[in-house]
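What you see is the complex with one protein chain gone and the rest in place.
When the chains are written out, they are named A and B in that same order, and each has its own residue count from 1.
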Amino acid sequence: MSDFDVIVVGAGPAGSAAALEAARAGMRVCLIERGPFPGAKNMYGGVVYGRILDTLIPNWWEEAPIQRWITRRSTMVLTDSQALTIDFRTESWGKPPYNGATTFRPDFDAWLASNAEEAGATLICSTTVTGLLRDGQRVTGVVTDRPDGELTADVVIACDGVNSFLAKEVGLYPHTDPSNFTLGVKETLALPREVIEERFAVRGDHGLDIEMLGCTGDVPGGGFLYTNAESVSIGLVLSLPQLAKGGIRPEQRLARLKEHPAIAPLIEGGEVTEYSAHVIPEAGYNMMPELISDGFLVAGDAAAMCLAAGIWLEGVNFAIGAGAAAGRTAAGAVVRGDTTADGLAGYRTRLETSFVLADHRKLRDAPHIVMSDLAQQKVPKVICGMAEQVFTVVNPDPKPGMFKILWSELRRNKMGIRDAASHGIRAARTFR
Amino acid sequence: MAETSPGYAPNTIVVCVKWVATHVHIDPLSGVVAERSHDNQFSASDHAAVEVALRTARAWNDAGSPTQVVAVCVGPVDSEDELKVLIADGVDRAIRVEAATHYSATSQPTSRQIASLICAVIGEMTSGGQLLVVCGDVSADRGSGSVPAFIAHEIGCAQALGLVEVHEGDPGVLRAMRRLDGGRREELVIEAPAVISVEGAVAHLRRASLQTTIAARSATVELRNAREIGAAEPAIATSGLGDGMVMHPWRPRTRIVPAPVQPDALGRIVELTGAKSDRVPPRTVTLEPDEAARAILDQLAEWGYEWGQDSPI
Partner (left out) sequence: MSATNSSTNGPSDQRSRTSDPAGDMPTSRTVEASGRYAEMSFEARMDTVEFRVHERAHIVVDGRKCVDCSVRGCITACPANLFVPTADGGILFNYEQCFECGTCYMVCNEEGAISWSYPEGGHGVVFHAS
């Protein structure tokens, strides 16, 4: 008999959700985390969206360690000297059941893991899983870096993050293409509560989340800035191959963003309290590995379940959704006594019928469009250039027509009309 | 982890561990000490103390003198996970003492109060066997390391503090070395009952096996309440200005100075020092204290330490 019914590797959002659901289904679950506590290794670029949590932890908002509830959402398009912001706010996101929240991952992940523990899972921290136990093709357990560190289970759920050495060991990732990945770098800047309320026009525990395009220079990517209780977090997401070639280091690119005339006043005087970095699986559906093998499931970043689709940047919710599905599937398979790949096939079905794979499949071209040279280099200039022309009063000349402005900006940025139209149609098809 | 009662293990080694913030974050201007989650842990010297206790217990057990190791922590409930790690490492019992005030970045009971709580716990388990108390020498919060001295005073036994080397001897005996000033050293033979404290370099805490780690997750950390065990409730020293906590003036962080561009070395030095550039000559002003403080802040802001209008004070 195995030591455990289910072993979950990694106590991030995916792992804790998997352990929670499996433990609730009566499984003997071991949740293994390499950090000294869950969340110690984790950072992210923004916001946790709560709807998926409703299904796991009713009234989660009463106990989750939240910094601010997002009631204001901005999308900002930048050039070196211009910025166009679309700003939306709604009070309905500021009361239960809420929409999204900022939180510190070391707090949030530890909280989610404690829920898994309360459900009966055994949480082991400070333990790195170094490999898998296998019987032929079948995964039968894990090897850890502790003395006598082998542990067997009927199902191993790999939630071991973007580098997922376990998924690679099973052969689910054939090779790692750096162009599918981005580097996220971030600074947490301490600012007094009153200053945040004043600068970002928010009150109490309400907050703002800004996504930015056109702030990464010659490297495809984007930026973000959001408010915590008494700090703001500002960061960049940078495509790996171009970052490596560009000769400008990530923190230098971040320093440039912090100097931007539209950004500098927002963060002025903020002392850096933590600098952090993490790799993000950016390419979504098109880079996802096989999710199932004999006795083995993959969820979260390990399965590239980050959604980086321009206006939507989500990951924690997908990880929780996938983890919960993996936990339920594993429990069902253990009860039926069939934990082969066929016995676990329900995992994919669950994901396909939920937002996890539905959203990813629908938006599978979005990361490519967002990271394209056109969207990154030309569109911000055209948009900001148009805005400047529209709002510049040219008396005594008469106002130019909108089409004339559009044509002149397209021409100035060497963007063909056909090119623009075909990309527009493609984008419309992707986001329809 | 076997059920051990004092009757079966007459010798007791008590190891004291302190749940302490390893990083303290002080707001640059207001001096307010901020606490972050997950900042607390047991220090390296406390871990060394646990390892010394485990090795000693093993040597005494092997010599036929049954010995138990008891870890005691006066700390909040957050410390229980790490106390379970100590159980996984081989500590027989872990006891947490709940007091109204625990060590934290913003408040701390005094060493004497901590010592009296620990002595109350020790009082429960005296059984006629040998007693050894092992402490870490210095903790990450720049504590004074005086808790072991107070313990030794209260139970009236020998103390050997700040040890740099410990070797287990016959049951009830240790050989140890202590660093003295001037490159000298002192070799000690310590006989129980005794209190010792060890430096962090004395021993590396062992890494528990996977199975004992899993088993320890369901182990129980015994709980004592400061009031119930009859020790005086620690008085509260708060605000970071209490006993033993020293406030230092804030120093601006280092900043990048642009590399000088002059072609020759002299020119570069002149440029770096700003000797020939336009500058405001030093001035002496006489002001009321609050105006003076404001003038200093304004000047700093002018020099580029950018808090300006948004100063938290």
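Note that in this section a contact is a pair of C-beta atoms (placed from the backbone, for glycine too) under 8 Å apart; a residue touches a chain by one contact, two chains touch by 3 or more.
None of the values given here were measured: they were computed from a predicted structure.
Only one residue from A:201, A:272 or A:402 touches the chain missing from this view: A:272. The residue from A:2, A:114 or A:128 that touches the chain not shown here is A:128. Interface with the hidden chain, as seen from chain A, comprises residues 34-36, 39-44, 104-106, 125-128, 130, 144-146, 162-163, 165, 176, 178, 181, 183, 185-186, 188, 228, 231, 233, 240-241, 243-252, 255-256, 259, 264, 272-279. Residue positions on chain B in contact with the hidden chain: 22-23, 36-39, 253-259, 302-306, in rising order.
Simple rule for what comes next: only the chains that are shown with their structure count from here on.
Averaging C-alpha coordinates per chain places the centre of chain A 37 Å away from that of chain B.
Residues of chain B that touch chain A in their complex: 25, 27-28, 37-38, 41, 81, 85, 207-211, 213-214, 217-218, 306-308, 310-312.
Remark: chain A residues 30, 36-37, 40, 65, 104, 106-107, 110, 122-127, 144, 146-151, 190-192, 195, 268-269, 271, 273 touch chain B in the complex.
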